[in-house]
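Read through the structure below, which is laid out as structure tokens, and then see the notes.
What you see is the complex with one protein chain gone and the rest in place.
Chain nomenclature is as follows: A and B, assigned in order of appearance, with residue numbering initiated at 1 for each chain independently.
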Amino acid sequence: MKTNQTSFKKRGVDYKVPDIMLTLPREYYQSEGIYREELEKIFCKRWLLACREEEIPKPGDFITIPVGDESIILVRDKNGKMQAHFNVCRHRGTRLCETEKGRFASGSIQCPYHAWQYDLTGRLRAAPLMKEVPGFEKEEYGLFPAHVGLWGGFVFINLAEKPAPFEEEMGALLTRFEDWQLPELRIAHKIEYTLNCNWKLILQNYQECYHCPGVHPLLSQLTPFRNAVHDCFEGAVIGGYMELTEKRGSMTMDGQAAAPPVCNVSGDNLQRVHYYSVYPNLLLSPHPDFVLYHRIRSLAYDKIQNDCYFLLHPDVINQPKMMQRFQSAIEFWDMTNRQDWQVCEQMQQGLKSHRFKRGRYSGQEDILYALDKEGLRALGHKLPE
Amino acid sequence: MKTNQTSFKKRGVDYKVPDIMLTLPREYYQSEGIYREELEKIFCKRWLLACREEEIPKPGDFITIPVGDESIILVRDKNGKMQAHFNVCRHRGTRLCETEKGRFASGSIQCPYHAWQYDLTGRLRAAPLMKEVPGFEKEEYGLFPAHVGLWGGFVFINLAEKPAPFEEEMGALLTRFEDWQLPELRIAHKIEYTLNCNWKLILQNYQECYHCPGVHPLLSQLTPFRNAVHDCFEGAVIGGYMELTEKRGSMTMDGQAAAPPVCNVSGDNLQRVHYYSVYPNLLLSPHPDFVLYHRIRSLAYDKIQNDCYFLLHPDVINQPKMMQRFQSAIEFWDMTNRQDWQVCEQMQQGLKSHRFKRGRYSGQEDILYALDKEGLRALGHKLPE
Partner (left out) sequence: MKTNQTSFKKRGVDYKVPDIMLTLPREYYQSEGIYREELEKIFCKRWLLACREEEIPKPGDFITIPVGDESIILVRDKNGKMQAHFNVCRHRGTRLCETEKGRFASGSIQCPYHAWQYDLTGRLRAAPLMKEVPGFEKEEYGLFPAHVGLWGGFVFINLAEKPAPFEEEMGALLTRFEDWQLPELRIAHKIEYTLNCNWKLILQNYQECYHCPGVHPLLSQLTPFRNAVHDCFEGAVIGGYMELTEKRGSMTMDGQAAAPPVCNVSGDNLQRVHYYSVYPNLLLSPHPDFVLYHRIRSLAYDKIQNDCYFLLHPDVINQPKMMQRFQSAIEFWDMTNRQDWQVCEQMQQGLKSHRFKRGRYSGQEDILYALDKEGLRALGHKLPE
């Protein structure tokens, strides 16, 4: 099929898209084989949101992060630096640490099996009796390292041996949202969801508001879907914003702000809700009065864990009365999230059909076409258009 | 191995079968790969029993029918005609409908995601904003159709793009059982079973009474297994009847009829219980005084749902006293079913063995050999005999 290019003037942006934008074939949502390829080429190669810095506050504090078959220990070392290690002993492969979070009180990581000991930077410190072994060099048996990237109080990890530089891949992000002073913010609330759908459906859901009138009546009232503007169109960071109809409004049950503007937020940003996907596992939504983000963990081709966080300035968190008012934002997003999960899970079911080959994106969904292309590029797949 | 033909004079029929009739190799019951092939070439190509017409009585009423990875919406349209559609939105593949049965009150089927709207015949009626999309033609985006066949109050569906004509495939059925006036009958009772065995084991179990003396002592008394006569030997419809020893008997706990003869049933049929398999998912058993049928849904290579229905004339159903007497038939068949399920499940277990290659059918099981051939033909498989 020959593809023509149409110059769409839409959502305020002059942006060329092909006339015919087809969705990914169903296999991309249903095949164990493609999923394993995604684990290898996307989740084990790209920068992943791990946590907020505040979650590992002191030297020795750690969390473990599942990534497909891998497990990563993210730990703050004695100098306060973030270190990420594969959670696997170099002796015979025992998982070092089975708890989700904790503290290496002794300042070292010890294998529970034969007691090999690593320091927090991953160096092998002690390996009983291995001195007897001809040619064994302790220096060669440090923990396998993962890479760490920091931005705005967020901690990212990368499992690749030679990852694309963090600053390059996240370029579009680094210069954004300075007014929010993200590193100052703290987690005010967290909601955990487990969903029976492919991880990509959640990213797609987040980047189009074609579904909003039917799925989110209240959201559509606060930010009409025709007010959506994208300003990042390709690469790992894709997104834009929607305009609030109410002055000093926000995404809450009554449409009024849930808190004072965050730090230095002013001007246009007082009327905007931003929606960025940071490929492949962070959805980031600075609001005028708070920051919402989702961390996606893919558990199977048809199962994810999605943790939804609300960030606020500590001055707000510390005031019970303000937090009481803030419930309105939590309630709004919990309701809206569940509306989305429902349709994403139903799409996962529908895509089981072998009769359905590929669908056709509307003009409102051109950015999903860009997301799909980002994934195909990472996989090294070419599809007929 | 060279196969000789023996002319068996058995069960009153002169019928040639090979001397050596081997069972299917164990893989046909244990392999995920062959099962997927069966889903594609049998369940998605052949006529399947969906339901009784009475289950979708009014325009807008629907049920959804799982068939492997597919789901079909069976709905009565505004003109009272049965329509079958793949339960998948043509936009991006969302499953349209997740409930097992219900009613499209608005007279249309709306996708829960982006609100595309289809009428009950499957035509795309409305697709928000798609007018903007160059070259998009609503006519090309109707729901994928499945085919519908009607006989005796039963509704069959076929998921193939070009199915074999219903009248052709079901030929042997269409002229049978007129005296029962099947369209007049209604569901008097339903029992649902979930079984851990391959679907073919149930069809086989239904077509031989070699197991009856050991497995069904009571049944064997009411209809001795030597009284079995087959009169349909190949194709989708295979079966025959057994003779009741008691005058005005039936398959009940005391061997006496459970209800008056059905409609015009008379003569020989007053002494016969018929057993037909309608390949691949209907087992049909007209009795003198009621009609029993099983609808098989294959859920996995080793798991099925088997729903067992009892049909009676409304005149019987509406008389509580008659229905009380009818319990005896329900009780008999529930007991007998469970006896069968036990051995079928145990056969499924045994067929896990890699040491067991193929068994050998007795002369009482020649019709199973025919059933196996029907399946192999559908799969396009050839086996050494």
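Following the convention adopted for this analysis, contacts are C-beta pairs under 8 Å (C-beta built on N, C-alpha and C of every residue); 3 or more make two chains touch, one makes a residue touch a chain.
What you see is a predicted model, and the numbers here were worked out from it, not measured in a lab.
Q: Have a look at B:Lys78, B:Lys190 or B:Lys352 and name the one touching the chain we're not showing.
A: In the full complex, the listed residue that touches the missing chain is B:Lys352.
Q: Thinking of the whole complex, not just what is shown, which of B:Gly107, B:Pro134, B:Gly214 or B:Pro314 touches the missing chain?
A: Hidden-chain contact among the options goes to B:Gly214.
Q: From the list A:Lys41, A:His114, A:Arg226 or A:Arg325, pick the residue that touches the absent chain.
A: Of all options in A:Lys41, A:His114, A:Arg226 or A:Arg325, contact with the hidden chain holds for A:His114.
Q: Write the list of chain A residues that the hidden chain touches.
A: Contacting residues on chain A, toward the hidden partner: 40, 44, 69-71, 86-96, 98, 112-115, 127-130, 132-136, 141, 144, 159.
Q: Taking the full complex into account, what residues of chain B touch the chain not shown?
A: Touch with the absent chain occurs at residues 4, 6, 19-20, 23, 26, 210-211, 213-215, 342-343, 346-347, 349-356, 359-364.
One rule holds for everything that comes next: only the chains that are shown with their structure count from here on.
Q: How many angstrom between the C-alpha centroids of chain B and chain A?
A: Once rounded, the distance between the two centres reads 48 Å.
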